[in-house]
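To start, I am sharing the structure in question, which I have written as structure tokens.
A single protein chain has been omitted from the complex, and every remaining protein chain is retained in its original position.
Letters A and B name the chains as they come in the text, with residue numbers starting at 1 for each one.
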Amino acid sequence: MTSSHGPVDSSDGRDLVIETRELTKRFPGVVAADRVSFSVRQGEIHCLLGENGAGKTTLAECLYGFYKPDSGEILYRGRRVALASPRDAIRLGIGMVHQHFVLIRPFTVIENVLLRAQTPGITLDMRRVEKDLESLCRVYGTSLDLRAQIWQLSVGEQQWVEILNAIHGGARLLILDEPTSVLTPQETEGLFQVLRRMRQSGLSIVFITHKLREVLELSDRVTVLRRGRVVDTVSTSAVTKEDLARMMVGRDVVFQVQPGEAAPGRPVLEVRDLRAFDDRGHQALQGISLSLRQNEILGVAGVSGNGQRELFETLIGIRKPSEGEVLLNGEDVTRASPRRIRQRGLAHIPADRMAQGLVLDFSVAQNLILGRQRERMYRRGPFLDQKRIEGFAKEMITAFEILTPSSRQRTRFLSGGNLQKVILARELSRKIDCLVASQPTRGLDIGVMEYVHRRLLEKRDEGVGILLISEDLEEVLALSNRVAVMFKGKIAGLFESKDIQPQEIGLLMAGMGEKVT
Amino acid sequence: MGESLLQAAVVINVLATMVRTSTPLLFGAIGEVVTERSGVMNMGLEGTMLTAAFVGFLVAERSHSLLLAVVTACLAGGLFSLILAFMAITLDVDQIITGLAMNLLASGGTLFWFRIAYTQTTSQETPLVALLKPWPIPLLSEIPYLGPILFSHNALTYLAFLLVPVIWFGLYRTKRGLQIRSLGEDPRAADMGGINVRRLRYLAVVFGGMMAGLGGAFVSVGSVERFFPDMTAGRGWLAIVIVIAGNWKPGRILLATLLFAFLDAFQLQVQGVGVQIPYQILLALPYVLAIVVLIAGRARSIAPESLGLPYLRE
Partner (left out) sequence: MTGRPRWRLARRPVVGPRQQVQALALALVGAALVSALLLRVANADPVAGFVALYQGSFGSWPVAVESLVKAIPLILTGLGTTVAFRGRVWNIGQEGQLYAGAITAYWAYVTFPSLPRLPLILLILTFAMVGGALWGLVAGIIRVKAHVDEIITTIMLNYIVVYILSLLLSGVWRDPTSYYQQSPTVGASAQFPALIDGTRLHIGFAVGLIAAIAIYVLIEKTPLGYEIRALGLNPTAAGFQGIHVARTVLVLMLVSGSLAGLAGAGELFGNHYRLKAGISLGFGYTGIIIAMLAGLEPLAIVPAAIFFGGLVNGSYMLQIATGVPAALVSAIQAITLLFLLGGRAAVSYQIRIVRDG
């Protein structure tokens, strides 16, 4: 296979199953896919590699007809196509397996396939579908209890059902979005074998991932995306994992970490062998240990889905851990209530500002005291001291440059950036020892992002210890004194700022590389 | 007390009554399970039944045709439930409050209509209608013990019990049923699969209303000869509890219905025998049982996931 750098040459036109030219898709505030041109050849496994937010899923959803591109073209087998919905894509023979399965959990495998299938008649022809599925399983060398309900199946098996559904519906091009993020190593190996068999029988596969090992093991060619743009499309045999890591993460780190005025002091937050389950009953945290000190920002990098959410929820008291300890200023707060943890000096910035951080129908002033409504300062006897609350709100609006017509404005009408400032004002204006921030700049534009960063650094210099959990690696690298990498519920590596090598971080985030402490 | 209750005749009587009193509960629950499987809760089931009971009575009294009465009651239930369908599915209004409003409407509305239709009467003089007569099935109804218990009831009772396997088949073995069930679990996934969520939900709600209509018909023309206000006495609510207790499965729903109906039949018998338990306690038992059943079932309860949530297609 020849390697191709740069724009795809169309001399292989007939050979191409699908091709995009200058495809662009915008969402409010962000360009998710920016003039993406890439193509997939007949009978190849083509990987789309990139970090979170690189644009891989957006691109795939455009290919599947779920999103309509703002500009650019999609060509299927050489012909321009306009996909109005996934049904059009399915009709063409494009199938997609999403990260979050579109399966109906209490239904059996057969029922799920039947739901999608276009069969004649009133009654369900379960036998026929069962036979079809059985033979498909035989062809690809897998076995599955077709009568099991989806929730009873392992995640790997569920995924196989999604694949079966697509193939049963006639897919010749299969798109898989981060399929191994929920699989065990053995299941991953099983999946790879199936995919190879599919390639042999003439299917073409687009495999979206952030894991380098998989790219190298599985694909024929790989397209690397970063911040919505194509970095390059290369033949897998011609690159090394270091090459890929460099392309994925980028050489430039935006700014260097500013060393704080004071050296990091005593530990404010200590986590020892923390273990916790996620909502589905799986072990999301598999023994996290870390120590957060005064005057430092400890960044937790990692691709989403590796336990960050559960870590955040456990630290703030919403989720109870199964084992381990959390010490705040030496005090055991492992099973303390959220209220108690706040009172003992831990503030937080939640990942979903609108659902978790604010009451949108409350005013700015009311949101600024959310969680502090019982404090003596805001009360006059049994009543809320409206004057003081308003006064506090006015101070905060000025101090944090919150753009709002008044403190009585309902926060529903504020922009995302201003909402985040409200949360910042609320959390940073207290006397705290420790701040846990989760995705603090998600969905914000550059100006507000820089503002948030500046305030966080200020707070650090005042002596607060900040745990920064973020999927934005650049942000983590820019702000942190130390960086921990989280992978599958464990800390895969911990670095001092001066020792940070982007490649190495990329490898750890992707599950490769050695443990460094 | 012990021996007189256990005499064969008494047992047969109780069981036969159990089967009979199951009828409206079964209709209500079977209809409601289809509705709830599609993701909609009909809190106005009680009102639907009451409306149908009144309509059935009215038509029976005016037309002297019981068949017509039952059919109109059924249709009336379907029409009444359109209120819920329109508010909850098209307008995305809160299903629970809508249901409660429907109950109040039925309560006041049937009373109003009753008074203007029978303006000259006091409660002693309310017109009577002929009751639905039992249709003993030839041969089968003469089997000792089982005959009177199972095969000597009126048409509506037979229909109610027959509906259980029919609905089971409909829900689990037909395409439509599969689609309806998918609506209750994950309307987004169903929508992505090309199913018309709204239309199918309307169908499910109206079907539930029609079943409630049959249940209401039984409460009036199937059991007593007159109409009196609020005569459904909470059967609609019990039907909802039965659906929950039966874990939204027709087979279990049948069992739960029989449980409640047995309790009802048993307390009637106990009262008749003159046992020294105050009748109020016996009458309150179904409602207490309902709460107990709800608490006990909580751990295993597998409600349709999208029950009660409006589906907003953005």
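Just so it is clear, a contact is a pair of C-beta atoms (placed from the backbone, for glycine too) under 8 Å apart; a residue touches a chain by one contact, two chains touch by 3 or more.
Remember, it's a predicted structure, so these values are computed and weren't measured experimentally.
The hidden chain makes contact, of the residues B:Met49, B:Ile83 or B:Leu268, with B:Ile83.
The chain that is not drawn here is touched, among residues A:Thr188, A:Gln366 or A:Gln439, by A:Gln366. Only one residue in the set A:Arg342, A:Lys421, A:His453 or A:Arg482 touches the chain that does not appear here, and it is A:Arg342. Residue-level contact of chain A with the missing chain is found at 68, 82, 316, 318, 337-339, 342, 348, 350, 355-362, 366, 370-371, 373-374, 378-379, 382-384, 386, 412-413. By the touch criterion stated above, the residues of chain B touching the omitted chain are 43, 83, 87, 91-94, 96-98, 100-105, 107-109, 111-112, 114-116, 119, 234, 237, 240-241, 244, 278, 280-281, 283-284, 287-288, 290-291, 294-295, 298.
We adopt the following convention: only the chains that are shown with their structure count from here on.
Chain A and chain B have CA centres that are 48 Å apart.
Touching chain A in their complex are the following residues of chain B: 173-176, 178-179, 181-182, 185-186, 188-190, 192-195, 302, 305. Residues of chain A touching chain B in their complex: 86-87, 102-107, 111, 114-116, 119, 121-124.
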